Each structure stands twice: as structure tokens, then as C-alpha cells.
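What you see is the complex with one protein chain gone and the rest in place.
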């Protein structure tokens, strides 16, 4: 219900601004007795950390997470876990130009219109820095999943930058960590590198599509009608900065399919149902089938660019703006670990919800 | 938090199955003193009603809504409004074949796997009949919007059936009610009519894309970070049966844009900011800009088709299934009024939330 | 979050007015596969039903409950259960006098001040008739508890009417159903009968204290800090019409105890910890101990009395009011099954919450 919280039983509230002293997440409802320490979270934060190569913002942040509560002698206690990340490299002067001007395509103007006050430094609360807190919370979710559902795997990667798609036939998941784009296709990564370098030098930016899959998800997660698994995944992904579209399985492409083509046929495997295809993205009627859960989301290009754009000032005068500062030419890159984190949180939440309402038993087939 | 509820202050809980005695919605948090009677709701239900032409299911339901509480002498009292719609044409024998077999692409199997019990008659709770309750609730939301925000308009229409798109240059909103597809392009409607008729006769079905726009939306609705206006719209739309993708503004296409192209430039109009374009779909940073709010969603094809598909039975035997009965060859058609209803509920909810947190005043420009 | 809902996982939303066509409850989050039919609910409604003797309102209502959804072939399906009770004996003319005058001690004036509109017939939504819906929902909770926790017992009874207390030394729980007051002390019942008869004849009314105990509650239910078991019980009871105070265990009397007296000493029994006393009312730190959960609440006297009281009209004129109609001289009597129902709902909700967060395992002692 709260504006800055998500989840039902595993509930995450994030707080903090880009240039305030710190930001973080309060994680409530975590199961007890789960091994957890800061190094287990840091590994995920390091994936999202800025300044790792020339394709991400040059802001230098250690993104060191501190656990302030909810963990005792290396294990969760079932009480709220406070995760704090200090901001250390707040170069606020970079933002002087946006004190009075609104960046087109940015939340500057709407925060002002809504609240009549806005922390303009680095976008304040609307900054993508907020996603560091989600990644930390996602790390807690992963630690719990490791215990409750050790076969569950979550993997994110980029499948499109600008109009350049990966070649699905060349996908090799082992490639994902071999390039700065989390691309599962080495050739695409090369193309993207040249493309983005040119854009970056010209002071421009570009959008991207990220895919997140979860395998080893048990059948039966989710619920009709407004807490469907895909409903919760789509709102989780849409809540990430700059996301403008979300797809499950065949996604927008489902519109082009006939019923005959779309119906993933069902066969009986050694451990239960198996399917001929996965247009459903692992979810039918809002409930997981046991197939891979497949989600994609589109990230728009950063609006903080060096290209001059027409805009207005707070006093209503028309003007132009160039946004200097340290910005990501393709925010989609750093959205990959964020998408993974959101998937982890949503899946864990639904595992707990299912256990709460239904218990361990489920309908058997065969 | 509840599985069958949505909304924060204007909160809707739906209930009921396809072939039970009735279904409905409990609407809580409605402002008081709003003129409301059953005829004001019926007009929206009649748009969604089945059996109106050969392109929708031939099930005959009057979808007559009864207001059981929350309205006194023609006005809302601020207490919960119970909306009940009786089911009258439950031809359950049609569903005999799906008692033991799971339809591929349908919730049959996941409801069983989750709960170990399932009302197989007409899909039970997973039936698109549930959306009648949303449309009734949306009618309540529209009645409130009429009073609180009389210039706000919500309009839905189909923009794609199968791989056949409307021509954006030929759009005439007046055409929408002139054809059975809610198409704003008369030529596209003709093409779709032939296409769908052929599919229908062959026992097949097809997907579609629906667009819903809201104009006259004030700037400032929405909230960071997890109650963003687009987050709530996307989960509202994704919760509609058969929806597999949701887009705001440029949507998935935002991935192809550069920052220069994507930034909707801002100018000063007589009544406040105006924009050169609307890639943002009327929402920046989760908060409305005052431009049209633009949402699209893709609906997959009905999985209840006459084409034989491979499947399994509850006892795990492999078999084939043909789904007889009365089904929509393109459920996207009837999803149009449902999308409108969800938009109405989400916008009203955010109007109340904004008024609650911020009050009437907002940041001024100029 | 909703105004007319309570519960976290087992969530109840009630709706309906005293003199509208019907009232009811939507029960969401109920575990599946629980045997349930209308007769199982009717037994509880019959305990609360008006007009059963001269000590309760003479309104004649069958309070027949209909299950409209969520149950299939005699078992819950896990989807929302709609429970509807039709109003049949709405003698609205009885209420003509309160159309313009506000009853002192009644919600008439505050509903008007809040909403600017009010269904004056029988108190509208503020009527104690709303509690019929809770009792029906409580019946669903009991059906689930029977399956999940068959040893759990919930029992309510009156312990005080006016200034007349039961004698704790004479308590015999078997007496509870032998008198119209749910008194566990036959002598007190006799005293109350004479006392209330006199009050009733003089057109007056009186308050009462109801106690509800639950035995067989497992240790570990509840949660820190704001979803404590006692927090949820106290809000559940305080939400019942006319309740002005709630106590757990020693209750307000805890203020008079020293730490030495208050500390329930712990010993080791054959099946785990046992206690020398139960000042805690079965709850420590918001979490159940395994002892009886003990709750008491005070119900104020009905404000609808024949004694003339000074009041004002809607137009602000000073006047007097006598409330004719059919009212309970001691609403505490009919609050007994309502308190039981609320206890059942809260305990089941916390059983599901515990199972969701923690699972089946708990900390062992010994």
C-alpha cells in the first residue's frame, strides 16, 4: 500500500536519494535462520556498481552495503533487515544547470508538479541510484531461495540495444559475463560496443531490452486474479527506472499468434508435465507451470544527454538544456542485475504466499 | 495484499466463477455523494457483454448488475458498494470434455497444480467472465471521475489483430463504435472481419493489441517508486485474462530510440507545459505530465479452440483435446472495455491518493 | 488498507447496510480443499440471530447465508468466497424519527459529519447487523481451523452485565448454552435476567463485558511489532460495534501487579513448557505461548433507548429524542458469537502468516 514498498509477505521498502547521505532498503518478513552476511549481498551490488567501464556512468561509488538489523550471528532472525549504502561520490555541482530547468524525458518536471519541491541533485529520489537498494534486497531474497529452493536459478541478460538484436541461434549463456553488456551473444556484444561508443562520444544515449529468466520454479506459484505471478512481475519490472514495456513469454508478439500456434502442447515427462514450447513464459492463469519463467522489459534511453534539447524553466520561460554530469549512455546495461533482483524478490514472495495459503501439498498429476 | 483485490484507496475486490450462481465486485473507499445507479453501470457492461455478434462467444448473458449496498437515494454513501451479476446461461455440459484434460495454454493445469481442486466449469475463477465485475467497478470509478474530474476521458480501441495493424494515418476515433472490433480505422475493421471470420470457421483463434488512452489527466498523479502510475497501470492490465505484454508510451519500441529522439521537448503553452511529442505516454518518473496517458497491451489467442492439441489428463496420460463450447475467436475484442475499466479504477485511485498525501496544491510553473 | 477489510492472508471484506437488500462478506485467501457448506455457517449465524428471546431485538431475520462463490462440490477452491445474507424484515418506518435527529451516543452524527450523506434506516452501515457478515466469515475460519488445527477451541461468554460480575469460582462452561446470556455462571444468569428485564421495561439499556478464550493455540503465532497477535486481536474486537475497551490476560488490571506477581513462572511439562499462571493471556511479545489466549472486551449500552435525551437536528436546532423501534437492551449478549468469530479469523490469519514466513518448523525446547 505504501508508495515505496513492494511485496506481500517478503516486503521491501526502499528509501534514499541520489545525493543524500545514504540510501537503503528495509526487508520485512524474511524467513528466520537463513545464513546471511554482507559479502553475500555485495556480490550482487558489485554487478550493478557504476564506473566499471566506459559504458556506464563514471560516478565512483563503492556501494558498500551494511546490515544494521535483523541478522544475528550470521543468520536472519525473522525481524526486519535494514540494508544501508552510503553515498560517497556526490558531485552535486555537476547538477547546477538542472536546478531551474527541467530535463525533457526526465522526472524533474513531474516531481515538481506533484510535490512543489524537489531534490534536484542527481534526480533525488527518481535517480537510478535507488536501484542499488533493490539489488541489496534481491540479495537477501537469493539467500533465502538458496535454502528454500536450491534448484531455482535467475539469470538476466541484454537481448537488444537500439535496433540491434542478439541472434537467438548464437546464444551462449557462458558469454554473459565476458562482455560489459551482459550479452549472451559475443558477436552482438562486439556490435554493441562500437555502436555505443559512437553514441557516447556524440553525447547521445540509447534504449535496450533486458530478458530475465528463472528456471527451477515450482508449479503453483501465483494467484488469481490481482496477485497473479505475471501481474507482480510486470509491476516489479515497470517500477524500475526508465522501463516502458514489459513482456511475459511471447509478450507483445502473442498478438500475432493463432490459438493453434500459441498453445504450448503438454506431454508427460518423468517428473511431471513437459511442454512442447513456452509461449506462456512459464505462467498460465497467473500461476507458474514449472517451465522457465521468462520476462523481458524495455528500457528507454537516458534523458541526461549532451545534445541540446528545448525545455522550460520553473518560471515558465522557454530555453535549451544540455545535461553534463556522469550518465549512463545505455541504462539498460545496469538494469540487468536490477531485473534479476526484482525477479528474486517476487518469486520468493510468492513462494511464501503459496506456503501460507496452501501449505506444502499441491495437486498431483499422474 | 489480498489475492483478489486491487487499488489503494479506491479498492476493488472481485469474486465469482464462470458457472457459479453469480459474480461481482466489492468497491471500497468510494467518495460519498456521487450520483450512481444501475443504469450508469449497465452502459459499460453492455459494451463487454457476450453474444453481441458472431465475433464473440455465443453465450447469452444479460450481465445485469445489481447494486446491493453503498448507495442511498441515488448517491454513494462512502461505504462499500456491492455489485452483483447473476450468471444465467451456464451450459455446463459443454465443458464435460475438460473435466479431466488440461487445455494447453489455459489455466486448467496450474489451478489444479496449485490448489489440488478446480471448478472446471467454464474455467471457474480463471474465466474471462470475471472481467464483467471489473467493468462494473470501472463504471463506479467513471461516475466518480465525472464529478471530480469532468474533463478526463478514457478511450480504448484495438490497434492490431494477428499481424494486421491499423494505419495510424487513417485513425478516426468516431469509427470505434461503428464496427464490432472497436477499431479506429474503418479499413482495418474490414480486413479484420474477413480474417477473423476465416479463423473462426476453421476453429482457430488469434491475438490482438488494445490501446487505452486517457486525456485530461492532471499532472502530478502517481508516486515514486513502487506505486508509480505506470507500475499500477501495468499490473492492472497484466491482470486481465490472456494479457502477455504491457507498454506505456513508446513501450518496447523505446529500446530502439536514442536519447535525442526519445526526449519529448517541452514548451510553454497558455495553460502550462506542452510537449513536442509523447514518447513518455504521459508519465515521467511514475508521475503524470498532463499529456495523454497512453497504454497498450497484447492479448494472446483463446486457448479454447476446435483444433486438436496434444495434452495430458489429470492421471498423467497423454491424449488430445478439442475444446467445444462457446468461445471468443479473438478475446482482444471484449478486452477493450475491460482495459478502459481498469484505467478508470487506477486513475481514480491515484487521484484520491494524491489528494490524500499532497492535497489540492501542486508545484506551479510560470 | 481498505476501510471494510481485515486480515492479512485470510482476508475478510464486509459490505451491506441494515435496511438494504442484503449484506455479506467476501472471504479471500482461504486455503483450498476445506469441506464447507451453508449449514456449517448457519450454526454460527443462528447463535447471533435476533429475536430469539425477550432480551434481544424483536426484529425477525432468518439470517440465511448463501455461498455464491469459492466453493465447488462441497470444498473450498482457494478463490474468494462470497457470503450473502438477505435482509427480510426491514421495517424502515420505525426509524422515521431519526431521519433528522441524531441519537446521542450513536454514529448518526459522525457519519453525517464525515460523508454529508447517511443511510439513516436502522443505522445503515453502522448497524450491528453488519456483524452477521463477520459471523459468517468466522464460520469459514472455523471450518479451516477444524482441518488445520483440530484441537483448537474458541469459546465466548459474558462475564459482566452492568456492575454485576460472574463469580469466577462458580464458572461451569457447560452452563453457557443454558441461559440467554451465554453466562458460564447459572446464578449470575438469574441475577442478570431480573436486572435486564427491569431495564428493558423502563426503556433503558446496559453495557456488558464479554470474554473470549482460545485453547489449543500453538506457540509461535503472531509477530513483532505491529502485527502482534494481541494487536490484531485488539483491533478485531475494537472494530465490533459499541466496544470501548479491550483486554488481553490481566488487561487493565496488569497496572496493579508487581513484576514478581505478574511473571507467569515456567516449568517443564510432558509436552513442553507449562506455566504457573496466565497473566499474559497466552501472548508474550506479541507471540502466542501455547497457553489459552484470553481476551475481554467491554460493550457500551445501546444508545437507541426509550428514555428521552437532549440532542440536535441536522439543521442545528436543539430538541429531544426517544428512539422507538426494536433494539437490544444489552447488545453485549449478541456480541458473544461475534467476538468468537473475530477470534477465529485472527487466529487462522496468523496460522497462515506463520506458515508463510517460517514454515512448519519452530524452535524446540528440551
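We just call them A, B and C in the order they show up, numbering each chain from 1.
Assume a contact is a pair of C-beta atoms (placed from the backbone, for glycine too) under 8 Å apart; a residue touches a chain by one contact, two chains touch by 3 or more.
Model, not experiment: these values are computed from the prediction.
For the omitted chain, the shown partners it touches in the full complex are A, B, C. Residue C:113 is the one among C:60, C:88 or C:113 that touches the chain not shown. Only one of A:24, A:184, A:285 or A:363 touches the absent chain when the whole complex is considered: A:24. Residues 1, 9, 29-32, 78-79, 224, 352-353, 355-360 are the ones on chain B that touch the missing chain. Although one chain is not drawn, its touching partners on chain A can still be listed: residues 1-5, 8-9, 11, 13-17, 20-24, 26, 28-29, 32-33, 66, 68-70, 72, 75-82, 84, 114-119, 124-125.
Interface residues of chain C with the unshown chain, by the touch rule above, are 1-6, 8, 14, 102-107, 109-118, 125-126, 130, 160-163, 199, 204-209, 219-228, 230-232, 234-235, 238-239, 241, 244-268, 273, 276, 279-281, 283-290, 296, 298-305, 307, 309-312, 314-318, 332, 354, 357-358, 361-366.
By our rule, only the chains that are shown with their structure count from here on.
Here the spacing of chain A and chain C, counted between their Cα centres, is 45 Å. Across the assembly, chain C contributes residues 1, 9, 29, 32, 78-79 that each touch 2 or more other chains.
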